[in-house]
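Only a portion of the chains appears, each positioned as in the full assembly.
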């Protein structure tokens, strides 16, 4: 299952609720875990991950190369029998989805979109207090551009647990 | 300003938004900071802070004694000129409010209540993933019993930033 | 590269230093990341991961099954071109090493042992403040039983950065 949504759209909370409501054990990995696994020096470096003063994120070639290996490894966990929930931020919209499709092959995948309008994510970004202001609003629409989903939820008007129940219902 | 609400009612997010929307700098301290400041051995000990398997919290005499000194110190910061936002969980409802009143004296105080029904906080507790399940629902109503407020917000039906704006408007 | 050592032996600090001193970018994944990826309900459950009152850790069949898929996925990242540092706690000593060997195949691996005596890890466990007391001492020797290494460091008598430099020198 791949869950896509912008920063502060509530993906992490939805994933935790999904892990609680689904009967089988599902592992959860996110793009944030990948960033955490990188050398600290790759954050803020050309080639690595750069976050601009207004929250725009740009990923360089060294980032993309390692990320491709990470994606292949996560899908390998699925092939090895694990149920996996991936949460990602499709900075390139349809292009990001295609990158996943290239490694997924025939692994069965539920595509989930988490929508939340800019004005709401901006407030939630402030409430979290640990994010660069502006990032959330910038990503609210672009991450969904050209992406196709099996199920879409609106986290501005539904609690995480309710989004999780809607998503879980599509798994059966 | 003293903000009271049960676990997972969204107090921390509201406080961060308040700090961002208020023009003057306000310091934020919460009962969680006090618990963090205690020796680790006082958590889970008789006399200290005990959290039962279903999330019921009970505070013993050693906890209460240190907490009283902490409360006096926080109010002393106000007397020394700092603007302070305190977030607390009034486990004894009106009794907890009285304990604050005993140390507040003539320090000007805005009393704020954050309401959120049990079914909503239960879901948010699950989404946070780091709390003992059941605690949030148990506290949803009891923390407000007999407490009087200057302003009350409903965090189930308003975003943190909107709650913060409502509260900020009452400061002027 | 697979780094094995007991709880509080300083593996995480050594890994961060390694990422800083190594010229090429290396991804770092640890058994703690796997535990974090599991549903919260699998911690403390039969079949999952149980931590006893004295810090003894036991992993059940559901844990082991998912972990095997995780291990296969991490090694798949290596095959896909990523340099990876894995930090693990070999609760079964030589048996744990064999489980890695089963998935590693012909992927080049540097085996690293981090030694730290029980009396030192017990103090460091206390200083960290977020671990079940007793776990560190229990694991200090057993994780190394029957395990063979390419390089071994003593984190009681060398700083993390010095351990990292010793390990890095063995990569060339």
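Every chain is named by a letter (A, B and C) in the order it is written, and numbering of its residues begins at 1.
Quick note on the criterion: contacts are C-beta pairs under 8 Å (C-beta built on N, C-alpha and C of every residue); 3 or more make two chains touch, one makes a residue touch a chain.
Keep in mind the model is a prediction, meaning the values are calculated, not measured.
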item: Complete-assembly copy number [criterion: all chains share one sequence; 3 shown]; value: 4
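What we mean here is this: only the chains that are shown with their structure count from here on.
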item: Per-chain CA centroid nearest to the all-protein CA mean; value: A
item: Interface sides of chain A and chain C: same vs different residues, half threshold; value: same
item: Rounded Å distance between chain B and chain C, as computed from the means of their C-alpha atoms; value: 39
item: Chain A and chain C, separation of their C-alpha mean positions in angstrom; value: 27
item: Residues of chain A touching at least two other chains; value: 16, 20
item: Chain C-touching residues of chain A, taken from the complex the two chains share; value: 16, 19-20, 22, 25-29, 33-34, 37-42, 48, 62, 65-66, 68-70, 72-82
item: Touch list for chain A against partner chain B, complex; value: 10, 12-14, 16-17, 20, 120, 122-124, 126-129, 159-162
